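Below is one structure; the comments refer to it alone.
The other protein chains are all here in position, but one chain of the complex has been omitted.
Just so it is clear, A and B label the chains in written order, and each chain counts residues from 1 on its own.
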Amino acid sequence: MGAIGSENNWSYVTAAFIISWCVILGYTVHVHRVLARARKAYEDASASRPKGA
Amino acid sequence: MSAHEDWRRVRAIVWKDLTTEGRSKAGFNSVAALGVTILVLFGFALGPDAQALRDAAAGALWLAVLFAGVLAFNRSYQVELESGALEPLLLYPGARWTIFVGKLFANLIFVGLMLVIVTLVGIVLFQVTIPPSWPKLIAVLALGTIGLVSLGTFYAAMASRSRAREVLLPLLLFPMLVPVLLAAMQASKVLLNGDMMHEAGAWMSMLMAYDVIFVVAPLLAFEHVIEV
Partner (left out) sequence: MTQSVDTNPDLPKPGYWPWYGIFCFLFLIGSQASGLLLSVPDRDMGHLQKIMYVHVPAAWIMSLTFVVVLYYSFRYLWKQQENDDLVAASAAEVGAAFCGLTLVLGMIWGKPTWGVWWTWDARLTSTLVLFLIMVSYLALRAFIDDPHRRAQWSAAVGILGAINVPIVYMSVKWWRTLHQVQSMPSTVDPMYVINLRLNAFAFLFLMIYFIRRRYEAARFERAAELAVQAAALGRR
């Protein structure tokens, strides 16, 4: 079995790497956003405690 | 003594669940009717070609039982939750696994009866010719049902007490049941075609192994799930 037309394969390879980077960067952004939101929620919640007590 | 006591508890729970179902037959009737309806719909989807119907009969039968079974599993806890009977049941002294085993047997009888009806209708609708090795076919049906009911009873204990139980139970249950479905469908198909290659035995041993694993594992995990 010979090489499958190596020229148009590059489009598949490019697509694969672009998708990988999109998922990795997308998940990084997701984690950092969740982290920032959770941190802020915690700060807000603990800041309101002394006022209420 | 203690083992005897435990089995007495199991029997009491089976009896209680079946009596509730027996008093209002509407639950069983509607679940069985749904199973038959799904079979009819599969008949439409697969077209009137007799051979195509025969080939797909096993798969259609199992999917019908699966979809109808999901309703049965949720029902078995819902009746108790609505009347607030689950907490008192948990407060009774004795091992918690007896609740699981009791519900497992009750559901086995419930789904088993439904399976009989759906199978008989399926044989007629899908023009299935009964092969001489029909006892094996019954064994496949029984083994598949045990796997389905064991996991169904276990996951329903969680799903029925959560928000969105209608979608959660099938979502949890169906991916877990992939081996049961594949094995039961393939074994039934092979047996209906005469089992030339003697493949059915391998599928049946897989079903047996699956049943052992997924009766024991939920039994052990049930304690953790039901107490909260």
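Going forward, a contact is a pair of C-beta atoms (placed from the backbone, for glycine too) under 8 Å apart; a residue touches a chain by one contact, two chains touch by 3 or more.
These numbers come from a predicted model, not from an experiment.
Peer 1: Please output the residues of chain B touching the missing chain, sorted low to high.
Peer 2: Residue positions of chain B that touch the missing chain: 151, 154-155, 158, 162-164, 168, 171-172, 174-176, 178-179, 182-183, 186, 202-203, 206, 209-210, 213-214, 217-218, 221, 224-225, 227-228.
Peer 1: If you put the missing chain back, which residues of chain A would it touch?
Peer 2: 1, 3-6, 8-10, 12-13, 15-17, 19-20, 23-24, 27-28, 31-32, 34-35, 37-39, 41-50, 52-53
Quick note on the criterion: only the chains that are shown with their structure count from here on.
Peer 1: Using mean CA coordinates as chain centres, what's the chain A-chain B distance in Å?
Peer 2: Each chain's C-alpha centroid was found; their separation is 40 Å.
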